[in-house]
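What you see is the complex with one protein chain gone and the rest in place.
Order of writing sets the labels: A, B and C. Residues in every chain begin at 1.
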Amino acid sequence: MPTNSLNPSSRKILVANRGEIAVRVIRACQELGMQSVAVYSDADRNALHVRYANEAYHIGPAPAVESYLRIDKIIEVAKKSGADAVHPGYGFLAENAAFARAVEAAGLVFIGPSAEAMDLMGDKVSARETAIAAGVPVVPGSPRGLNDDELIAFSHELGFPVMVKAAAGGGGKGMRMVHDPAELENSLAGARREAKAAFGDDTVFIEKLIENGRHIEIQILADQHGNCIYLGERECSIQRRHQKLVEEAPSPFVDEQLRERMGAVAVAAARRASYVNAGTMEFLVDRDKNFYFLEMNTRLQVEHPVTELVTGIDIVKEQIRIAFGRRLRYRQEDIRLKGHAIEVRITAEDPYANFMPSVGTVTSIVEPTGPGVRMESGMYEGMEVSLYYDPMIAKLIVHGDTRGDAVVRLRRALREYRILGVKSNIPFHRRLVENWNFQAANFDTGFLAANPDLMDDWIPQQKRAAAIAATVLAHRRRQQALVMVGGVGDSPSQWKIDGRRRAIHLW
Amino acid sequence: MPTNSLNPSSRKILVANRGEIAVRVIRACQELGMQSVAVYSDADRNALHVRYANEAYHIGPAPAVESYLRIDKIIEVAKKSGADAVHPGYGFLAENAAFARAVEAAGLVFIGPSAEAMDLMGDKVSARETAIAAGVPVVPGSPRGLNDDELIAFSHELGFPVMVKAAAGGGGKGMRMVHDPAELENSLAGARREAKAAFGDDTVFIEKLIENGRHIEIQILADQHGNCIYLGERECSIQRRHQKLVEEAPSPFVDEQLRERMGAVAVAAARRASYVNAGTMEFLVDRDKNFYFLEMNTRLQVEHPVTELVTGIDIVKEQIRIAFGRRLRYRQEDIRLKGHAIEVRITAEDPYANFMPSVGTVTSIVEPTGPGVRMESGMYEGMEVSLYYDPMIAKLIVHGDTRGDAVVRLRRALREYRILGVKSNIPFHRRLVENWNFQAANFDTGFLAANPDLMDDWIPQQKRAAAIAATVLAHRRRQQALVMVGGVGDSPSQWKIDGRRRAIHLW
Amino acid sequence: MSTTYSTYVDGEELEITIHQDGSVEVEGERFEVDLQHISDQVVYSMLMEGQSHEVYASLEEGAWRILLDGERYEVTVEDERTKRLKAFQGPDKKLVGDLQIKAPMPGLVVKIPVEIGQSIAANQPLVILEAMKMENELRAPRAGIVKEIRCETRQPVELHQVLLILGEEPT
Partner (left out) sequence: MSTTYSTYVDGEELEITIHQDGSVEVEGERFEVDLQHISDQVVYSMLMEGQSHEVYASLEEGAWRILLDGERYEVTVEDERTKRLKAFQGPDKKLVGDLQIKAPMPGLVVKIPVEIGQSIAANQPLVILEAMKMENELRAPRAGIVKEIRCETRQPVELHQVLLILGEEPT
């Protein structure tokens, strides 16, 4: 059995990120007895990651290009604070090989794969080539380095519908599904624009669109001693505009045999790339359980907690151990899945208004707790949700003995969850868990597009109760105003004062 | 594999309790798709259990004897609301056979053992007799019905030290450890007084005191179809004045062989008592791993979550299923322990002042979250902590892959936990997890008594940082006051106004 | 003395009377309502004939924002005086005449796929606004004709800034 030392080590880790994932990594450092160093932009001076870390240093203005993407400043802070290693989280510099090289050049440990493996597997086109060489089936797609005209010609040859995809990055940015050949030119332009803004690289390529596929991915862990294992799969088919919204483990669609086949293929591809640390191979699986490699994420993923809950393995702690040269604590035969876990991403988007981003000050948060509920969040009362960063503000993860147990627990937890001050997508998730097809795990990546009316679908109407509550409150204010101004009637000025005192915005 | 129906059932459950355990049971009802009914005293109109339940009804003034102990009122509400069943939680009426009888007489299901089994196993003296008949070793003790003089004579015969124990109830109330024969009379009087106040029954008895024993208990589940299983053990040796403060599962002292022996004995005793539903057999285990039956708790226990975390079984849901006649979802061979769980009880007591109860308004709560952390709490901002009820206000439970993982996670979680407005024992727990003997699981029930200086033991002194923070704040107030009164100096009246505006009590 | 209000919730009008004893009458049905404040100015526990609801409430620009059991409602409450005043002022504005298309959030205009004078169908995209790294389409709330364009591509815009005026199609 693995053991843990309680003695604080002298090791210090800089976390080159913000929000929930920075908090997640800092917690792992604390649990390993290591020191943590946070970095922050002007927008994040009061953020949780700054408060939870042992040390914190300012790295620039709010825009990420001037702070969280500034390799030079982050390296400077790492040296100044005496850090031994850097954890990049996800997003920002997590898949930037130049950053990994700069970290190593500064004599520090990069908690992730080598820059070479990142180059190879982080670029979607060369990752496809590596996968093909390792005998992994891939979706037919365009070769490297085509311009728009060539991509259009290639698409006509391949046949529509096709997917336009950014070579760099992830998170659904720079992706476009194209059914109508006439739309292709615009889609290429849009995808390039988004990719440039998000990853600083506007390279895109074309893939055959596999319709009604399920998005299923394999988590792998590899150490520096040649050990590589897979931690089962996650299903992330519930997507909106190619962004994952809900993830679960295990996939209700995957049986033990398919799991073993996909796991073996993922491990083979990772070995071929000499991959070390945590990584994820994403696949599209069709109705007949044929699977196609899509891309590899050479970093920790947003949805890693569902795998942690079903395997009992703390992936972030393993990442840190591996980076410091430790051997994996687990062999493949130690990995046994127990129960079922589901994660929902909480974003500052208004599901009643076509998921428009919402900005504002978070005035109050009530998080669900109790059995089988895990929260990962960077939120705090007083937090400003701005347009500078990703709208994902928290993750709610539930664990149950079966998928059914997990779904009802999720429903219960969503009922308890309140965020005031900004609009969130909690109402969307509440409706999703009531949907029969979701409950029956009868979905694919086209599910949300095929169910645009989900927000209207279900609602236990309490209009009358809401009307009564408002009327009683209005009545009380009126009575109060009557008393305060001596029974003369409701004075507008008094109302204003009263109103100002109560000025807490619900959304 | 067990499955879960998502369809809301028409079943309705009245929860005859308050605080964290009422919230826990209501959550289980929600996850089973059942309706829940809360009851509340004058002190609890705004409590979480009232807000989380589907329905809520007032049952009387704050003192428990006039509300939560009023069998008649609770039955009246159950009938009025159309409830099908009653869950008693722990404490209050949970081990009151008259209540179980009244519930059944009203045609409702009591979620717990039969009144007969409760009579037999709830009384500590007859429980001992049942255990002896089932071949379970017990600690030598006095027979039923002795008066004080006879108990004193019996003690002299048995030899000191002895324990004085209330026949009814639990939770360490009405217990006294007596080393000096001269103290026995006073201890008997004190124990009777406490027992009378807590359980309405001043019957006490004498047991041989087993020193340096460890408190280890076996959780059992039995259905109405003759199936009875044990869910492993919990260790609860960290006690203060016979009250459990920290519980864990599995016990670091118990090996597989001892677990099987104790489990078999617990199941045998439960079968002998025709026991149905959840229950716990408490044992004292000496250094040589001899174990002695102490008593049975014929109800859900405070510390049930640690068993839930290591077995994956939701004990409250199983209780409800069993009460409605369903078969156990698990056989003995399905029970496999995974990882390690530790619970700490959070009480409104001041560890800096000999654990004096603390009263006041909870003004702010920051609960730990993240991997492996479970909160069970009835707290809310604005809650009045009063002297009417038990000082336990929340439970923090952590789960890790090993005991070491769980301990470091507990330490991390305690660092994040803040309760403002009332004093809590969080600082005590923070010191406990730093104690080497606790970390090494080198303890017995005498641990806290033998370590009275634990509160002084450890502290990463930040006096200077605290002094600087206060001085900077005082300086700012002074500057502000100078500006506000036009540079004349700090006016006392202005300070008062400012002070009032900021009046949030930290403790 | 009882007071009667006209309460509007999601387009529905309810006549609600609050009686002297605190009970509430809605369309002839009478309820015991116990609405209690918790700790601060926004959260309440409401027991309505034993049914438990959690209510967050705030009054903004004359309308009550109510979060009841986690669901949002906008409620307007009018007493008789206000109602009479309103009757005098005439009917509510509809989606007629010139319509201002305002930025629902701060962001960057990345594209304006329409021109002045162009005929627009309901739901047609008018402006593409980039915010939070995503492109968001602002669509026409009804059919019309583009009368004015008040923003430019690559221009950062504020919350509620008018981006475009959608006039009525000449009939």
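Operating definition for what follows: a residue touches a chain if its C-beta (ideal position, glycine included) is under 8 Å from a C-beta of that chain, and two chains touch if they have at least 3 such contacts.
Note that this is a predicted model, so its numbers are computed, not measured.
S.K.: Using the whole complex, pick out the displayed chains that touch the missing one.
M.R.: Per the contact definition above, the missing chain touches A, B.
S.K.: Can you work out which residue in A:Ile21, A:Ala53 or A:Ala269 touches the chain that's missing from view?
M.R.: Of the listed residues, the one touching the omitted chain is A:Ala53.
S.K.: Which candidate, B:Ala264, B:Ala450 or B:Leu506, sits in contact with the chain we can't see?
M.R.: The missing chain is touched by B:Leu506.
S.K.: Would you mind spotting which of B:Leu294, B:Leu420 or B:Leu448 touches the chain that isn't drawn?
M.R.: Once the missing chain is taken into account, the touching residue is B:Leu420.
S.K.: Based on the whole complex, identify which of B:Asp44, B:Asp123, B:Glu295 or B:Asp390 touches the chain you can't see.
M.R.: Counting the whole complex, the residue in contact with the absent chain is B:Asp390.
S.K.: Across the whole complex, list the residues on chain A that are touched by the chain not included here.
M.R.: Chain A touches the chain not shown through residues 38, 45-46, 50-57, 81, 380-383.
S.K.: Given the full complex, what residues of chain B touch the hidden partner chain?
M.R.: Counting over the whole complex, chain B touches the hidden chain at residues 173, 190, 193-194, 197-198, 241, 352-353, 356-359, 364, 387, 389-391, 414-415, 417-418, 420, 426-427, 430, 459-460, 462-475, 477-478, 499, 501-507.
By definition in this document, only the chains that are shown with their structure count from here on.
S.K.: If you average the CA atoms of chain A and of chain C, how many Å lie between those two points?
M.R.: From the centre of chain A to the centre of chain C is 32 Å.
S.K.: Counting only Cα atoms for the centres, state how far chain A is from chain B in Å.
M.R.: 37
S.K.: For chain C, write out the residues touching at least two other chains, lowest number first.
M.R.: Counting only residues that touch two or more other chains, chain C contributes 40, 51.
S.K.: Scan chain A for residues touching two or more other chains and write them down.
M.R.: Counting only residues that touch two or more other chains, chain A contributes 415.
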